[in-house]
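Note that one protein chain is taken out, while the other chains of the complex remain in position.
Entry: subunit A
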Amino acid sequence: MCLSRFSASVTMAKVQVLNVAVLDNPSPFGNPFQFEITFECMEDLPEDLEWKIIYVGSAESEEYDQTLDSVLVGPVPAGRHMFVFQADAPNTGLIPESDAVGVTVVLITCTYRGQEFIRIGYYVNNEYTDPELRENPPIKPDYTQLQRNILASNPRVTRFHINWEGCAERMEDSENVDPASNSMLPPSCLPGKAPPLGLLPDNSMDCL
């Protein structure tokens, strides 16, 4: 018998995300993000769900994360529901110039009672459509020429066990800090500085 690793207050996830369709993709960089989200709820939720779209401005630091928008979704009775989450494109002023072109990530997270229970990530490729621009990208990125392509076919879903009945405080690992508080730093903070080598997290390789 496996000893129960969960406290009595933890119960089965009440919300299951069934599908996320990426709309308007690929699209110009400045277009709003649109995700059509389908989810199923086991029982009526007394509180709203909070959904966020987080744009990872730079792979190098969470400092450049931008919360594009956050919406409350509710009321949520038991059943299957869908909605479209639309959020404006990222503020280009907050993206390190060196990271404007290339691959990054957009995250959709959902929290209930302040606890994140699902995180859906997509790789995003920002690329000049013009082959000449592609070969010779300008030093200062030209966002009007960039095309955003979300790799919709390969969502990466991570689910977290949360306490659906109570509040965040009772969970041990619920230090769920709003990334928005970090996202508003000026871009000049770390303008494309090469990150120190050898700081690769331990767990990044050993799983191979």
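Keep this in mind: a contact is a pair of C-beta atoms (placed from the backbone, for glycine too) under 8 Å apart; a residue touches a chain by one contact, two chains touch by 3 or more; residues count from 1.
Note that in this section contacts and distances are computed from a predicted model.
K.L.:
Identify the UniProt protein name of the omitted chain, choosing among "COMM domain-containing protein 3", "Histidine-containing phosphotransfer protein", "Protein HIRA" or "Mitotic spindle assembly checkpoint protein MAD2A".
P.N.:
Choosing among "COMM domain-containing protein 3", "Histidine-containing phosphotransfer protein", "Protein HIRA" or "Mitotic spindle assembly checkpoint protein MAD2A", the correct UniProt name is "Protein HIRA".
K.L.:
If the missing chain were put back, which residues of subunit A would it touch?
P.N.:
1-6, 8, 10-13, 17-28, 31, 34, 36, 38-40, 42, 48, 56, 59-63, 65, 69-86, 102-105, 107, 116, 119-121, 123-125, 127-138, 144-147, 149, 151-158, 160-161, 173, 175-179, 182, 194-197, 199-201, 204-205, 207-208
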